[in-house]
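Removed from the display is one protein chain of the complex; every other protein chain stays in position.
Letters A and B name the chains as they come in the text, with residue numbers starting at 1 for each one.
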Amino acid sequence: MKYEAVIGLEVHVELKTNTKLFCGCRNEFGKKPNTLVCPVCAGMPGTLPRLNKEAVNLAIKAGIGLNCKINKFSRFDRKNYYYPDLPKGYQTTQYEMPLCTDGYIDIGGRKIGIERIHLEEDAGKLIHEEDKTFVDFNRSGVPLIEIVSRPDIRSGEEAALYLKKLRGILLFTGVSDCKMNEGSMRVDVNVSVRPKGLSFFGAKTEIKNINSFQYTQEAIGYEINRHIELYENGKTPENETRRYDEKSKKTYTMRAKEDSSLYMYLPDTELVPLDISEEEIDEIRKKMPLLPEEREKMYVKEHGLSDFDCENILQEVHFAEYFEEAAKLSKDAKNSANLLITQIFSLLESDKVIKIKPLRLAEVSNLMTDEVINSSTAKKLLEKLWEEDFDVENYVKENKLFQINEKDVLSRYIDEAMEENQKIVDDYRKGKKKALKALTGIVMAKTRGRANPRLLNTLLNEKLG
Amino acid sequence: MPNRLSISECIKLLDNREIKVTELVNAYLREIENRDEEINAFITVTKDEALEKAEELDRKGKRISPLSGIPGGIKDNICTKNINTTCASKMLKDFVPKYSATVYERLLDNDFVMLGKLNMDEFAIGGGGEYSYFKPVKNPYNISHMAGGSSSGSAASVAAFECAFSLGTDTGGSILKPSSYCGVVGMKPTFGTVSRYGVVGFAPSLEQTGPITRTVLDNAIVLSKIAGHDEKDPCSIKRDLDFLQDIDKGLKGLKIAVPKELMDMDVIQRDVRKCYEKSFEIFKELGCQVDVVSMPSLQYSLSAYYAISSSESASTLARYDGIRYGHRTKEYSNIEELYEKTRGEGFGIDVKKRILFGTFLLVEKEKNYLDKARKARTILMNEYERLFKEYSIVLTPASPITAPAFGEKQSNALEKYYEDIFTTPINLCGIPALSMPVCKDSNGLPVGIILSARHYDEKTLYRFGHAFEAARGILK
Partner (left out) sequence: MINFALKHIYDIFLTTKVLEVIILDITNLEKLAKIRLTEEERKEIEKDLAYFTTMLEDPFKADTSNVQGTTIVSHTENVYRDDLVEDFEDLLFDGEIIVPRIVE
């Protein structure tokens, strides 16, 4: 029998605000436990929430970026449950009337529906030790949006693609920094499997808190196979919550799935409803930055970049901004993109900060375009620029790094190289084509990397005959 | 005895330097010392701070506000920075907040003199004043009777001359009812008028803080100082705050509505009915027209109120879990046990009852009682709105009975809750209401009436109350 997987994703994303959703405490990661708390986010008696305008704006931005309907009326509800990291005994969220509904993400021709985006607060964090658990409320009240997809995803690959697109949109709209390692982006997956062509839903398992897109893809793949295997053996998967173990690449039972009808929801009457006008939404729409997809189109059309180039540059907002700045100053933006991806990205450290000014990349790239320097010089220059900033043209002049474009000068270097490496020349003539590369390398070394590569190639071929 | 004076009389004396703040404060402290062991109105008396403040004000000499130097008490569910705020519960018996409620800060800004924290029904749930973890509040008119709740200490302290005024909170009659049982004047302002920030409530959609005083004028003076927009409360509104502007205008030609459905109830005690009807006569003599009108939706209010307030309480009181502050049970082996024992020990029976009922409503999805209750609330609001197009106020008794005696066994819950049939519609609709005494019953216990008006129309309530008070004379 043919099977089909039905997959839905619930993605929690922390919003990039200065302060928490309902109080003025800082929204920061990695501070000493319980130093970013106040009576409101600690759930002290009698305190009241005060809604952060910026959080609402960012949620609207996300909604616009994800092609959602922004609802005029929305409201906050309380989701009541007990857990030590939940100070009020309920999470303030949007249950009945979410801010955004009915959007989609295009994953290369196929639209994955987004059911809803709602605004809510994060809980604190538990720190487990051998015999006790510590509670840290620094994260309590940090603004989140939850993006709930429709069950339109059919494979782990599609899920990863959806997540990549989603992350790109959220990054470029400035909604979130989407750092999975810091928990500012968290993915829960719902998987079920059914015989292809039928429309009912099979038993559903939920996989919680997966750490990367790669693992999400793997976990889904594993889970689909596990379900199919069970069905093939006449068994049914349990409705349950599972976790993915990255080492064994398997999922394991965590607990039986909570019966969602047992959650106690109630409108939050400490807060007033939201009534967002068309004008307000338009105002935000006008200020929307270009989304990755729009940027990709622009890169291809205006600069002739490849899909590969685009994907690399659009990984991070500051990469894209860097490229766009350099492209403006470049005679050949495609060449700048190549240098950025092949040379500069290889120098990046874990913070992903680019230590070269976009202007310098453009200068290096332009000298290449004008055939003043060659690519190996460009590489050296960029490595040097990573250490310190300097005027590229002056530096090239002072250090005589000009490309050797003169036929006779280069010929002399080639002759010298061939004399000194008779064996390689013989090899080549015997049919060992690889020897050409070796000779090219030797001439390059002799010229301190300055030979015009095209000219060198022509001359070598001529001389080797 | 300066503590027998009204606030407006005190203001005159203080302005003319005929009395010192210290004298006034001492008179109240003496009354508390003499009488409160019996009344139990106070949980915490802040004697030293009160005297210190009084001396400071006397030294300063300058009065920055009508309330400057006026001694008052605060219900113990209103957070007072660095002063115990217990909500009369074992759960919070040692809780000292590091922040203050906006209402308390407003009073401090007006140089009032804080006398202490007032007893109440635990977490403001309950209607008698007997559900305090510490001690039951007794009625100053007859200590074998209850003071009414939940702002029992707030009403009793003012009636017993232990405070010049007090703050109470009202969710379903918690200011109006005890005020009537204790023969004092209580105001439940329009929802959104007084900031809820720092007031430990249980049903945020229904709650308001308001003043309890011995005269109507005093009440308006206090409300003027505690009301006003507060950015810490999302429901706080910007509105007209001149509550005194119409107070002396008289009542000639104004119309009063009396709900037929309530008139028809023979649950109303004979003495209560007599006093209620006497109030019609007084208003008529003042030039009012009193009409009997039909308000059929009143019959839904008790049910809607209990559904809405209980469900909100189940959620709002969830934060008392023993994790961060308040009571935590001594022995537990896992987190579930920590929760269940802490909450089992920390809450009293009435609070538990309300939470469990609310929990039932939150998980009950088939009949959706809450949805019905919210719709009944709308119907009720529409009915009031229609009435207030024609009538200035609606007049009802404050309670079908006068203050019940302690120890009278009630055979079921309903009996206790029917006391709230006149007050609950007021909170459901968020309208303002004034409770004030008319006369005494044959046992010498006060009988009160409730005047309610359209949203934001406290000034009309004070106008009616002030005229009525003058016509009625001293309560004998």
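Going forward, a residue touches a chain if its C-beta (ideal position, glycine included) is under 8 Å from a C-beta of that chain, and two chains touch if they have at least 3 such contacts.
Here the structure is a predicted model, which means the values were calculated and not measured.
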Contact with the hidden chain, among A:42, A:62, A:99 or A:368, goes to A:42
Out of B:9, B:23 or B:340, the sole contact with the unshown chain comes from B:340
Sole touch to the unshown chain from A:106, A:245 or A:275: residue A:275
Given A:4, A:54, A:102 or A:427, the correct residue touching the omitted chain is A:54
Among listed residues B:429, B:449 or B:467, the absent chain is touched only by B:429
Even though one chain is not shown, subunit B touches it at residues 98, 191-192, 205, 231, 234-237, 261, 264-267, 297, 299-300, 302-304, 306-307, 310, 314, 321, 323-325, 332-336, 338-341, 343-344, 347, 349, 352-353, 355-357, 359-360, 363, 367, 369, 371-379, 381, 400-401, 404, 408, 410-415, 417-418, 421, 428-430, 455
Across the whole complex, the chain not displayed is touched by subunit A residues 17-19, 23-26, 33-34, 37-39, 42, 44, 50-56, 75, 82, 84, 126, 128-137, 254, 262, 264, 267, 269, 271-276
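We take it that only the chains that are shown with their structure count from here on.
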The distance between the C-alpha centres of subunit A and subunit B, rounded to whole Å, is 56
Seen from subunit B, its contact residues with subunit A in the complex are 77-79, 85, 87, 92, 95, 97-99, 101, 196-201, 203-205, 231-235, 311-312, 314-315, 317-321, 323-325, 335, 339, 359, 362-363, 365, 370
The subunit A residues in contact with subunit B across the complex are 39, 42-51, 78, 80, 82, 84, 87-90, 135, 137, 261-262, 264-266, 269-272
